[in-house]
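And now, subunit A:
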Amino acid sequence: MSARSRSVALGVAWRGLHTFFHNPTLVVPSVMFPLFFFTAFAGGLANVSNVPGFDFPENYTTFQFVFVLLQASAFGGVFTGFAVARDFEAGIGRRMMLAAPNRRAILAGYALVAMGRAMFVWLLLTTVAVIAGIQVGGGAIDLFGLYGLALLLNLSALMWAAGIALRFRSIQAGPLMQTPVFLIVFLAPVYVPLDLLTGWVKAVASVNPITPIVEAGRDFISGAPVDALLAYGAVLALLVVLGTWALRGLSRAEAAGG
Partner candidate 1 sequence: MTSSELPASIEVEGLVKQFKKGPRAVDGIDLHVDPGEIYGFLGPNGAGKSTTVLMLTTLLPPTAGTARVAGWDVARDGARVRESIGAALQEAALDPFLTAREHMRLQTALHGLPKGERERRGDDLIERVGLADAADRKVGGYSGGMRRRLDLALSLVHRPRILFLDEPTTGLDPQSRASLWDEVARLSREDGVTVFLTTQYLEEADALAARVGIIDNGKLVAEGTPAALKAEIGEPGLEVVPAEDERRDDMARVLERFGDGECVHHERGSIGVRLQGGDAALAGVVRALDAEGIGVASLQLHAPTLDDVFLAKTGRSLEGAGEDEEEDAAAEAERTAEGVPA
Partner candidate 2 sequence: MSWGETLTQIRAIAWRSLVRTARQPAQVVPAITFPLFLFAINAAGLDAAAGLPDFPAPDYLTFILAVPFIQAGIFAVSGVGADLARDIESGFLDRLALTPLSRTALVSGQIAGTMALGIVQGIIFVAVGLAAGATLDTGVTGALVLIALVVAIVFAFGLIGVTAAFKFGNGEAVQGLFPVLFVFLFLSTMALPRDLLTNDWFRVIATYNPVSYLLDGIRSLFYGGWDAEALALAFGCAAAIAAVFLPLAIRTLNTRVVRT
């Protein structure tokens, strides 16, 4: 990336993060939703780990922590996509396009915003989880593996949402960004491992790319053998496909004059 592009990306990133951190109406839901889901799932469903056939070495809190971490990362990407939509709706997108010779830098900037927001949420969520008593069986590399998956998932979700945002350039497209992500995240082994799912939901989860990511995340944190290849393969594939989607969206936005 040229120096000019780098400064564009950093400029977009700085603005996005500044807006986020100075706006309680953005920060509070980003933090409260994951914390709340974590509390409700880990607390309310704690007994589910006693279901016959539930095969996970650590406690249910840990089991749910992984899901909530990944879910929050995915939704965080979508929420950053909302910011893209808002910016382009308000005409700020147009200004950025005019200022930047390499428009991809703008997208890179938003990616940095998504990552910044995600890390903030991870910090808070992980702290609460530790206090709540998660059991970490894995080592540093395993944890790196887990957060790495979360990061790539976050970026993939951002790419999806940005692709929509750049095409519609209106915050009205919000539900269109959010609903598919919600679906794909929840049609996975949310409450129990994959082999305890039955019926149609098992069938769907078995082909859902999120499934290997979640399962690998759980294996990472418990220090169990991980099919890292499958998981990283899945999330990278998502990133590539959705990244292309986003870049095409960028071209559409350019063609429409921002």
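Methods note: a residue touches a chain if its C-beta (ideal position, glycine included) is under 8 Å from a C-beta of that chain, and two chains touch if they have at least 3 such contacts; residues count from 1.
Selection rule, in plain terms: all candidates are chains of the complex that A comes from, given by their letters.
These figures come from a predicted structure and were not determined experimentally.
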Pick from 1 or 2, the complex member that touches subunit A: 2
Footprint of candidate 2 on subunit A - complex, ascending: 29, 36, 40, 42-48, 50-54, 186-187, 189-192, 196-201
